[in-house]
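Structure provided below as structure tokens; questions to follow.
Shown here: the complex without one of its protein chains, the others still in place.
Let's turn to chain A:
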Amino acid sequence: RKQKDNDTASLSTPSSPDALPAAAASPRAPPARASRRVASPGPATARAAPMGRGGARDGAAAAPPWHSLPDEVLEHAFSFLPAAADRGAAAAVCHGWLGAERRSRRRLAVANCYAAAPRDAVDRFPSVRAAEVKGKPHFADFGLVPPAWGAEAAPWVAAAADGWPLLEELSFKRMVVTDECLEMIASSFRNFQVLRLVSCEGFSTAGLAAITEGCRNLRELDLQENYIEDCSSHWLSYFPESFTSLETLNFSCLEGEVNFAVLERLVSRCRNLKTLKLNNAIPLDKVASLLRKAPQLVELGTGKFSAEYHSDLFAKLEAAFAGCKSLRRLSGAWDAVPDYLPAFYCVCEGLTSLNLSYATVRGPELIKFISRCKNLQQLWVMDLIEDHGLAVVAGSCSKLQELRVFPSDPFGAGQVLLTERGLVDVSASCPMLESVLYFCGQMTNEALITIAKNRPNFTCFRLCILEPRTPDYVTRESLDAGFSAIVESCKGLRRLSVSGLLTDLVFKSIGANGNCLEMLSIAFAGNSDLGLHYILSGCKTLKKLEIRDCPFGNKPLLANAAKLETMRSLWMSSCSLTLGACRQLAEKMPRLTVEIMNDPGRTCPVESLPDDSPVETLYVYRTIAGPRSDTPDYVQIV
């Protein structure tokens, strides 16, 4: 690793922080050792000359064969390394490999839009065909980031339009995407095929119309959980009648109406349509009509799946679903009368993914439905399923890999629908379960220890006990022992969210045992600076750390400043930080941006505040682009 860092320092081209540290952190990338020969179909001279013995290139210091491989050979070899971490490792070997790798990279993932300047990214990787850019911090999902924070997609779209004319795929997550951005995308890339917008805002149906009208080769239009202004623009009608290439259409987050006749014609002529996710404006009987036009669907999202029970509608639905032999993934806002559920019993056996997290359907009909889904790998459901429902899942869905259980009444009376029992049962009976997100009202150490013992193969464990600082409800102790058992047992754990009553001791355990941990979320936990220090001084592979409402202060932050440059970002809100420490951190670590967020509406410049001013929110991230220039008045860069 040290060697790689030295190579970096001597390189003239700025290296993307994601390329190298990712490579350093990747447990999978084989270290490039000088003694390894690269097997290649290259010119005979390269193959014939063994290590260090000259041959055709006799000389004082005979270069290893892989130094003289032509670029096309290297690029071909690198085409077998799709993972960004592996490509980053290859790029760090030497100048030659760096050049070949960056010129041939086709997919670029920018996990923090402020980590690098868009122009630099485009210049460095000129052949990119697919790019993904993420913006706001994760806690923006829960309302902790006020509006107009930043993360504008426009600079990225502009740079891409300039430098990547052959771009085919663009994906934005938690960014502000305007109608102008969408218009620019539609007019800049002649072979544009895939647009994915996740948790974005700033655009309207007018922007969508630009996409549907302008992107002649569009294959995927995937809109997930965005806030879209409805201008009543008939965006769907802008697909030309000759347009047939659509494979994915997801407009589930759109609030308004769409012209159903237009939709039906579109679905009929796009024979390759595999994924169709409708919004709430499409009633049940129309869903049945669409299914008859597209029996080849692999993924279906129904709209507002609710209607009075009518036997003829039931029959219609049943017949429509019977024709869908390829259906594997199902989702929707099922406020359904449970009487409709048997209409799609026929698809249950084929389902690998079921998302009922927007569904308020409950009761024995729901459970009966799920119990028929013997091949389910992914289940997202509301806590309305209750413990006994999860017990049935445990008994029926032996192939389950991912379970998410959401709270139906997050701010409610605390009526306990779901306890630790449900999770214990599923972890005991589903041997392939590796990813869990679980909201519940109560937990015990014993349950967590049992779960840990049952499922050492967890890669993602997120437990949210609804009431902050809730102890083990039997022993009244903290849940330190339970969560420690999880990190000790699950050696491959990459993502962890903790909750309930927790002391510094649990963080000692996480720091020591979380050797693969990449993302950690902490809320209302710990007793002192030690807690944070354990995390920052341990957790060797930590990338994202987000903390709220914990008594963590300045000392561990400053003591572990260097650690922050090995991470993508750190969020700390409602902790015990002061401005002075942030200033010291910013001074010590020039390649970090230290952002402070105080109450919106205040425009007091941070320079005038004293060192002991409390800091409400700190957001720190590594960057090679320097401080951003688009901060709103409530964000100050220290």
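The rule is short, and it goes like this: a contact is a pair of C-beta atoms (placed from the backbone, for glycine too) under 8 Å apart; a residue touches a chain by one contact, two chains touch by 3 or more; residues count from 1.
What we mean here is this: contacts and distances are computed from a predicted model.
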Protein name as given in UniProt for the chain not displayed, "Carbonic anhydrase", "Auxin-responsive protein", "Trafficking protein particle complex subunit 2-like protein" or "AP-3 complex subunit beta":
"Auxin-responsive protein"
Out of A:Pro165, A:Gly363 or A:Pro410, only one touches the absent chain, namely A:Pro410
For the chain not shown, which residue from A:Leu144, A:Ala206, A:Val262 or A:Val416 touches it across the whole complex?
A:Leu144
Residue ranges of chain A at the interface with the undisplayed chain:
139, 141-144, 146-148, 199, 225, 227, 229, 253, 357-358, 406-414, 439, 464, 466-471, 476, 478, 497, 501, 503, 521, 523, 526-529, 548-549, 551, 553, 574-576, 598-602, 604, 608-610, 612-616
